[in-house]
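Here is the structure we will look at, set down as structure tokens.
Left out: one protein chain. Kept in place: all the others.
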Amino acid sequence: MTFSPELEARFAKMLEQYPPGRQRSAVVPMLLYAQDEVGAVTPELIEEVAKRCGVTPLQVNEVVGYYSMLHKKPLGKYHIQVCTNISCLLVGGEELYRRASQKLGIGNKETTPDGRFSLEEVECIGACSWAPAIEINYDFHHFVTPERLDQLIESLRKTE
Amino acid sequence: MADLVTFTIDGKAVKAPAGTLLIEAAKRAGIEIPSFCYYEGLALQAACRMCLVEIEKAPKLAVACTTPVAEGMVVHTESPTVATARKAMLEFLLTNHPLDCPVCDKGGECELQDMTFRYGAGESRFTEIKVHVDEKQWSPVVYYDGPRCILCYRCVRICDEGMGVGALGIVNRGVVSEIAPNAGDHLVCDECGMCIDICPVGALTSGAYRYKTRPWEMTHIGTICTHCADGCKTTLGVRNGQIVRGNNRDRSGINGEFLCMKGRYAFDFVHSEERLQAPMRRTGDNFEPISWGEALEMVARKFNEVKSRSGRFGVIGSNHTTNEENYYLQKFARQGLGTSNIDHHRTGDIATLVDALSGREDALATTLDLYDSKAILILANDLSQQHPFLAFQIRANRRHHDAHIYVITPGPVREDRYAVRSIRAPEGAELEAVEQLRDALQGESGLVILYGDAVKGDAVRRLVAFGDSLGIPVKYVALVDYSNSRGAFDMGLTPDLLPGYQPAPAPGLNYDEILASPDLDVLWVVGANPLKDHALASPGAFVVVQDLFMTETAKRADIVLPASSAYEKNGTVTNVCGQVQRLKAGAKVMGVKPDLEIMGLIGREMGLNLGIWKPDKVFDEIRSAVRGYNIPVPALAAGGAAATSPLNGRAPVPARPELIRSSRDTLFTSGTLGRYSKALGELLEAPGSLYGGR
Partner (left out) sequence: MPLYNEPSPLEVKVLTRRFGLPNSASIDTYLANDGYKAFLKAVEMTPEEIIQEVKTSNLRGRGGAGFPTGMKWSFVPRQSPKPKYIICNADESEPGTCKDRVLMEYDPHQLLEGMMIAGLAVDSKKGYIYIRGEYRYLIDHMERAIAEAYSRGWLGKNIQGTGKDFDIYTHSGAGAYECGEETALLDSIEGKRGIPRLKPPFPAVVGAWQSPTILNNVETFCAVPAIIRDGGAAFAALGTPKNGGTRLFCLSGHINKPGVYELPMGFNLLRMIDEVGGGVRNGKKLKAVIPGGSSCPVLKAEECDLAMDFDTVAKAKSMLGSGGVIVMDEDTCMVKAMLRIMRFYAHESCGWCIPCREGTTWLRKILTRFHEGLGERGDIDLMGDIAKNMLGRTFCALGDAAAMPMISFVEKFRDEFEAHLAGSCPFGQVHELALA
């Protein structure tokens, strides 16, 4: 398996930044970055990361199910993560989640048939003082109102 | 020895070395602190929280499995607070544990069940929906029922730390965490089943045993595995004469919790449809069953006839039969038939080692030495495949004592992964390769050297000379293949050595010579299969075979006598390290007789007086007649192992390297016997190969 030149460069750097013989340390970040490019943590990706980091596929598999951001099923091009944890909950996080679900026609951890959007109700994303907040892929959006959420989704529908 | 500290446990003043874990110190003081995840010898987890105890002046309950004892510590292991806490832990455990004890294999010997009885947590306040996932089959012998799993991680650790395989892991997180196999939906591993035995609940169950019976319906017979030479104790679960399972959950015997695939599952040959259950007589190209009376009379008549005309006998004994049988067989041959043409399939050079070490008191290593020695050198053997228990001991030694492992093998082996040095050397070049390790070995404080069949004859003498030159205490193990290979040699199943390695006055024909002799009149084979890979040169030889199956050799026989397997008889066997242990009859098979009895009856039919053929009586004779075997009987009687003592006096024999031929069995083969085990045959990993690095 090969990745984009940028990712390959990142992986090369990653494997060097840990102490000698400790390449296993790269397993989690490598999976996450590779998932962004591949779309999901596939069995092939698990094999590949195991090979690159010098561990068994089982050792990689153990990690995959542990970390919430690693997904074996493909995510949408835009992964909409709505925080409903306590600080967001108090100021409308649930309403945002409901709105997103209705607008996209999908439930938690589901992906739209066209593969454009996926939705996830997430735990605290560290935007408590600017709640309610959502994260689309890795972009934070603060003080999100239902109307603002609609606009965001509409604008993403129009992108390539 | 660490300093002793004094502390109080349940009002009892106790001393223990500083640093001892509270749970262990309590056990030694006779107080059992319950636990699921703690397992002596494996990494500490502190996960199940069952071993909570109250330590005075501590702010909260402490876990006994990770708390070292300290001077003046006052511990309460069963105070009301502790009992309440344990009951609460059980309540937590049972929230998602199905209450399917009536159909669970573990019911009746389940640690969770026992604990629930003990702490009275039988009624749950949990009324929510339980987490459910379906049961999975991971191999022909391993099943996993996730909901029953309490996540104590014993299986993960025994597979990784104990076996060096690491085939089990933990996937997912939180309440949906579960154990997972290494090959996606199935296991690729040693199939040892250690994970099943070590499981405190019914999460991991055995494909061979599932739903067959309940623990209390079986008789539990502790005997010795009949496959490789390591001599593991296996506890046979027997119901109505049928072996239903093999395990070693009580950690008894030299092997503790260890058992490999063969010890745990490959008992099934006993009840194979191919077992011979009546004596057979050749009629042209076919065989017809005859009565024991007829068969014994025919054999005796032939033996007497050949003996009376001073005809030529050839006797080939077994690597699987008991010491008593082997001793009796050589006595029968030498005294009853008047021949020294007796041998067996030699799989390792013990004789030269015994001679080279003559006069030394402490130069033969036992399985305990493998766990204690500061350094281990493995020559020409894929230990994890050929001697799985010895490999297990060595792994434990490295884990617990940081022992240094050195490897010289023709190909990659599992031991490479934790060896301080691994050298690849073709077979026969081991003695050159050891020189590369001289400096490192000289720095060790003690060493055990194990060598495979490639090191034989003069190489053994050179190896001992090398050991002597290191200037450190060195002990040796001559690696041999089968459950009583060592005993066969010790009992004098060779043409040139009598029992106890006494030189025979007039050596007879050896294994190859017997088979190659064109004018052999009688070939008597007891529990061996020489014609698997040899031709019998004498066309007119009358062949008598005692065996379990219609082997290649049995097919050439004139008379075939159905014999009992090791699991159906009493007696003793001597393992690769010279430790003697007792076989105890478990299974019952109709129509067969133990080889000792068969020999006794033939002798009686011939009118010989070779002594009583009861195992205990023969063993008494062995104790007085065989050098090294004057071992304490009580230890044996109690199911323990007694080490044969080293020999004092030479055992001068010509080195016959050409006769030493290991069968090169893997973890999943076991000579001719292994062919009749379905359990071995149906494994994905079978037959496996040596030097694959697994």
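Chains: A and B, in written order; residue numbering restarts at 1 for each.
Just so it is clear, contacts are C-beta pairs under 8 Å (C-beta built on N, C-alpha and C of every residue); 3 or more make two chains touch, one makes a residue touch a chain.
From a predicted model like this one, the values you see are computed outputs, not experimental measurements.
Enquirer: If I consider the whole complex, including the chain that's not displayed, which of B:A29, B:A47 or B:V633 touches that chain?
Expert: The one listed residue touching the chain not shown is B:A47.
Enquirer: For chain B, which residues lie in contact with the unshown chain of the complex?
Expert: With respect to the unshown chain, the touching residues of chain B are 44-49, 52, 59-61, 66, 85, 88-89, 91-93, 95-96, 125-126, 128-129, 131, 150-151, 170, 172-177.
Enquirer: Name, in rising order, the residues on chain A that touch the hidden chain in the full complex.
Expert: 17-19, 22, 24-29, 31-33, 53, 55, 59, 62-63, 66-70, 81, 84-87, 89-91, 94, 97-98, 101, 107-108, 121-131, 135, 138-140, 142
In the analysis below, only the chains that are shown with their structure count from here on.
Enquirer: Centroid from C-alpha atoms only, then distance chain A to chain B, rounded to Å. What do you get?
Expert: Roughly 51 Å separates the two chain centres.
Enquirer: Mind pulling up the chain B residues that touch chain A in the complex?
Expert: 166-173, 180-182, 184
Enquirer: Enumerate the contact residues on chain A facing chain B in the complex.
Expert: Its residues touching chain B are 43, 56-59, 61-62, 64-66, 68.
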